[in-house]
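Of the protein chains in this complex, all but one are displayed in their positions.
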């Protein structure tokens, strides 16, 4: 019942404490020492379930952020492998770089054949470093663009999975013009005539996320977040204090439900209670069902309609007063 | 009459010797020492003119090669500046590199507005190094491609000037996939719907030359050369000797007239006697006249015709027997 | 009229613009300089007919070479230091004056105002910050857009003003850029956008980020229509503006010394833990790294833009009776 392998987050500490007590009690009962404690155990288990439900239905922005960044959260490759164990990975920008932080390939999903692109964080230290903690280089965005063009040529739908702190603020990245790499992707994605669905699976960090986020449908996992700047960056600029991350999270309205209320996300996809990392299979299946449903809808549209639909979606976004 | 600033080539040595004698004689006569030598001077001058004409009408392949590589030969920028002192240079591949070995820009020529691309050798030691002796990097070919696409968008004719030993055989060039850069240019040039004219102004070295050489019309300056491999490379592979460059030049049929006979070049453009470096203004004007003439013809064709014309031109090239 | 630290926008000459976020303050304050100077002069010979404020109106110190410049001369030289070519920041209205035929500029979409979709509050509510920014800068938004003629060539022109809210792009800037692009496409006008921005406007959250997609998407249609877009990068252009319309020009021009990038210098230095080259992210650095087509001095910007517009829009007219070889006359070129 209590998943021991999952590292508890700060806000999950009360739950973890309770779980420890339950475990202790179970051990004692198991050893036959205090069979009269069984009632206590039942009560504790009930408390645990209650606390869990109430905890996860009253999460603050910063709690979602913590879940979105949970080190055990499923990453792009975890989803792809579950959806199609025979998916075909494609590599490289053809110009000197294969960015491991951007995974691209061909995949079957239900009756649909799709091109997939996704940012990839690493699990092990070596992977993390290799994937630059999920921050693609300009060449990563250009690799994605190559696959978008492949999809357009063969009229294949595109699914993008987004889980990135953003583009990498590095010397080479600026030298190789990451601003241009992102901008070109925004422009070219908007012109495609195939269905494009983007999913924020974890962190949706600024322009680096949007670079594969110009889609007909934007889905967000329940605990994922999407923001114009990292909450840390926002706190340090507007509050001039690194301690105000929670305030920045709240102010920016970056949770899945808020982003949907703002008209940016089209659907919030339910995660297992406690977050996708508690049951990656379940999370992958839920997301898969949602994707197939949207694919079924979008593939009914004509190429021209698809392009127009996507351009209209972004044309409408924004809030202003016209006097 | 004798141009002193021009460095004589090996095969021009007899001419240079004669020029020295004439100069000596002129000096003596000028000093009033031997006025009776005036007849000798006339005779020598006649000899000089005769030798010059006969020398330049009986050049071997390796002599053309030497002229094509003459350090004082006009380079791309020398032509562009003479054709339009107000030409507008465009820079960069937008992805991190501006290759000085590939010059690109916008230029007016007669009533025509054209996009120009050209390989650039350096004149000074600093320039030579900067331009990598006229050998573009992959990013140089991609810079040219960007301009080709610009020309296509705005339906501007393209003029390419070629004077390059070839692509650079370097580590970074291979890493950045120069083969792909060249191949993509070949494919994309063939698909353009605007007039493309390429001119071999000096050395046309292999794939690195062809990368901006897929044109509706291929012009060659009288002493320019065009070959599938450098004569030095050919000699070392087939003759296994660096001394056999002259033989390789002859065997490969790489002079302007030979390339025209093989159906590859469409026109040989006359150079001043002794080579373009003897009178760059004249050479530039002659080439300009030829270019305007071809532009006038090509701009009468429809976009579709232009593409078809270019594809047909290369489709026909080759020699084989069909039994 | 107020004194200015050269580093600030030319707006500050007239409007005491708010200190843009994220800019360093290590330059010498001109008022201080005058105060010191006055003190010295008073000690020597007491003969000081002008007040400090009057002095400031007349003189401007160059941020780069520290030369004291006669403000009127500086303005006539388009706010470029005649000594060291330092390009002072200029406001959108001044750009219009510098670039367009007199009286030809017609503003569009002047009636768009920011709202507060998130109810955003940090130390102050966003609406109050907006009112303050408007009062201080005299501008209602960070972008001025409209149509004009340049040497009789009609153009669609959008100019960002760093003086308002650090040139940040929120919904209004995004909407105005998108409408300008659509207007230019409909009328088949060449489009010129001047960028100057600290990035997306945090106070409008994710909706600001979406303006990157909105503007880039509008440029896709514009591009496919075969129309000309010239992007001009001016000091400073960062973040979401760089990563959208600023980098999508058919031709990209930068003003000398302008700093342009995606991530800011300080963020990068903190990330990679090493000092960056001094010229990092300057216009000249961008040029040598293939990111811009040309760096053009402000005093030659107008003629360059006209030349480029005429090159890409005017049909070739065969001159009757003239030879094909005649050098064409390019209007607007000094030589």
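Here are a few things to note about the model shown:
Going by the order they are written in, the chains are A, B and C; count residues from 1 in each one.
As a convention for this text, a residue touches a chain if its C-beta (ideal position, glycine included) is under 8 Å from a C-beta of that chain, and two chains touch if they have at least 3 such contacts.
Everything numeric here is computed off the predicted structure, so don't read it as measured data.
Note on the chain not shown: across the whole complex it touches A, B.
The hidden chain makes contact, of the residues B:228, B:246, B:273 or B:301, with B:228.
When the full complex is taken into account, the listed residue touching the unshown chain is A:139, out of A:63, A:78, A:139 or A:188.
Across the entire complex, the residue among B:76, B:119, B:164 or B:206 in touch with the chain not shown is B:206.
From the set B:44, B:88, B:219 or B:259, the residue in touch with the chain omitted from the display is B:259, counting the whole complex. Listed by residue number, the positions of subunit B touching the unshown chain are 167-171, 173-175, 177-180, 182-184, 186-188, 190-191, 206-207, 210, 213-214, 226-229, 233-234, 237-239, 247, 251-254, 259, 262, 264, 310-311, 314-315, 317-323.
Residues of subunit A in contact with the chain left out of this view: 84, 86, 88-99, 106, 108, 110-113, 139, 143, 150, 153-155, 288-289, 292, 296.
Criterion: only the chains that are shown with their structure count from here on.
Across the assembly, the mean Cα position most removed from that of subunit C is the one of B. Measuring from the averaged C-alpha position of subunit A to that of subunit B gives a distance of 55 Å. Across the assembly, subunit B contributes residues 94-96 that each touch 2 or more other chains. Each of residues 223, 247, 289-291 in subunit C touches at least two other chains.
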